[in-house]
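Here the complex is missing a single protein chain, while all its other protein chains stay put.
Residue numbering begins at 1 within each chain, and the chains themselves are lettered A, B and C in the order written.
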């Protein structure tokens, strides 16, 4: 029997609507570098969905690329970016931020989240430091929604973070690699217009949320980043056939698809969690989106690993292993049944 | 009437075989980052086509990204890369090489090409310079096949370049953004195995040669670049759904598609050139691949610009303009008829 | 009354022998960039003192410059450097390592020190990480002797660190900004030949140890860093009148001056500590070199601040402040008397 694959939310291709659009427009001739009509239309749809008519929107290929390009563009050369020690840029991007010359200034996390008080404290301490001119200047704050732990910032938390950033002249940047799974969660109260209003820049994740690839960067204020197009090119992030990314987001923002595409995955995750807990499993911690974190004793871990592809999360003690399984927008009833049965 | 679009060779989507494969495999679940079976199979097919069983192969998104990532990986931090002053890395990549910390050491070109004598002369001059320890060390040579001028290196020229590089410890890197159009030219005598034998690294262009996006980097010697995967990640160039790139190259290397896909474009270019010359037009220079360079008086340029999207090339004098039109793998009989009629 | 200045060990100019030598050789004509006879002689004396006849030696201006240039030269572009979270490169170098593209991989400290077990644990964890190719590769270990806390690595500790580094292919680099104060401490059992044998690269501090400026980088193995001269130039660290740095080290390594120059400062620190403790003061922690860390209640801190220039160290609780005072090679009996009297 083939192993079940719950390793991540980027195991499948693209949403059928996207595939259809790629097929039907395949031989159209368009101009390059995102100047085509599909991309323009996608931008307009995103502006509407974000209620941000001034937003400047760019389509890049992937998450690390987007993070490094935006953060480098947001920072002056002597500045660094504040992030949770568990932030993707802190841990799993091979030093891409440092490659651009900037330090990641890490602070402790609570299930992947940071808060306004921490920013306040960090900045107070920085400003009180008589030697601060010998240190990296904090220039921006990086958060992710949902976080790497599948947790969510509430609207109130995000507002406070945004205020703290404004107070200290820090730009707020939100990594939305899995944003559709936030929007698809019943616990979520942060909308796209909220993100556009409270962040300086954020990106709407495509790769993990229904596209073949692609992330939509939303610069919420015109002129905030001069010549971002050139910076994108300089970072090797400009797509010649930009329309392929644009078209995919065009589909995701037709008939509110993006706001709906994550729900099945989150609902599936909820059902799987419920079933596992009923079977006696222990959640390592609970997260309201599409990632499930389970504590297994090592024997169980070993036997399950023969039947399911999961992600190792951490080893909390000598005899247990925490694992992560992720559901995706493409999950089927059969998948849900299979995973519950196998556990 | 809609304008004819001959601006570039990346105006359409992907070859129908690629679209078919994307459709038929869309909901397969695979592992990420290019570790999937489609990519593995593509690598093996490319190794066979290149007669290079040891080659390490990576799939990246676009040309500038590939150039910057490979060149940065090939160079020590105090080294620069020698290139024609017309090389893509010298002119149209927004300083991506310098962004990685390396100087592009430019030398004069002949219709986009450089030669072994120039390398010899450059290195002799460098080695004779008593102050060379105060200058950038040449570490690699960048060429493109076809060049930005649509011209081709002959096998003999490439062999000599390769020997000159070996003599001086320079790594030879070939940008194959339009490689299919070289392979599809009757004048070409450089095969994929030749490139694999004579270059340290080259890339097989996808974006301009039939894919939605994607370039296949061929590192011809195992271990030449340690941990290139991590360098790719660090440069923001690692695709989460690596399989989408892998699958496209898998198709391009099934039934020798890549070696055939460029021919119609080159044949079309030949027919268009012949017709234009017959009509009394002057070629700015002749190139044996899919790019056509035409000298127009400015009035003609103006009137044609209303009917065809072309690329401005240069302004050789006060009253003339040189333009480029490019044919692509997707060109049709109707396209050929239309462009000839309009001129 | 003028305030006493115990802020640091770089408050004075240079050792009289150095001043004499600068005066007497001032109008000699020499070649530039450290190729002069004074520098050559200094290198030979340092090789002798380090019992390392193969060492390659370069003279740079200051500590941050030396750290960034050496570490950048030691690392491949995808590698980072392991350091104590209190390491100078982690905290007070304005992100100079990140500016060069490398991440500082911080680990906890014990009074400024790290140990072989931590390296072992870090590397085991790195090697066990299935996603390690997505993370920064550890390439080197940074330590300082004495540390930023004035503490010392014992020979045994250094040997174990060196072994751990060798085991995992990490290069060991030691920042010797205050090395003379280690050599001048009665507790020290690590000699220059020990450092040369156990480290890949270290530097012998001049700026804080008796020169006007300058640090001597000792690359303990020939060929370890190719073309370091050019890397020095590229980092803006090459002195045109290299002889001025060379001459100063020439003096420091004449008649074992360097091994003696720190003792008076350490002895003074010992006497001051003894006197302060006798007076009822509490050391924040004890360090065997030229830095004294004192815990003061805030009122005392305020009143003393009017009479002595000290360095703020940290605020351990609401009503206390820890301060640092530093003695230098130039300390006099009067200075010692003054500081004790004022406390």
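Just so it is clear, a contact is a pair of C-beta atoms (placed from the backbone, for glycine too) under 8 Å apart; a residue touches a chain by one contact, two chains touch by 3 or more.
Fair warning: this is a prediction, and the values are worked out from it, not measured in the lab.
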Problem - Sole contact to the chain not displayed, among C:39, C:90, C:230 or C:290 - result: C:230
Problem - Contact residue for the chain not shown (choose from C:95, C:246 or C:288) - result: C:95
Completion exercise
Among the options A:126, A:168, A:229 or A:281, the absent chain makes contact with A:229
Exercise for the section: Could I get the residues of chain C that touch the absent chain, sorted low to high? Expected result: 5, 7-8, 10-14, 16, 19, 22-23, 25-32, 61-69, 93-96, 99, 207-208, 212-213, 230-231, 233-241, 244, 309, 330
Handout entry: Interface with the undisplayed chain - residues on chain B
Key = 77-78, 80, 91-95, 98-99, 101-104, 130-131, 133-136, 312
Practice task
Over the whole complex, note the residues of chain A touching the chain we left out.
Solution key: 72-73, 76-78, 101, 133-135, 137, 226-227, 229-231, 233-234, 238
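As a convention for this text, only the chains that are shown with their structure count from here on.
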Completion exercise
Chain centre (avg CA) closest to assembly CA average -> A
Handout entry: Centre-to-centre distance between chain B and chain A (centres being mean Cα positions), rounded to whole Å
Key = 33
Exercise for the section: Could you put a whole-Å number on the gap between the CA centroids of chain A and chain C? Expected result: 42
Handout entry: Residues of chain A engaged with two or more neighbouring chains
Key = 93-95, 99
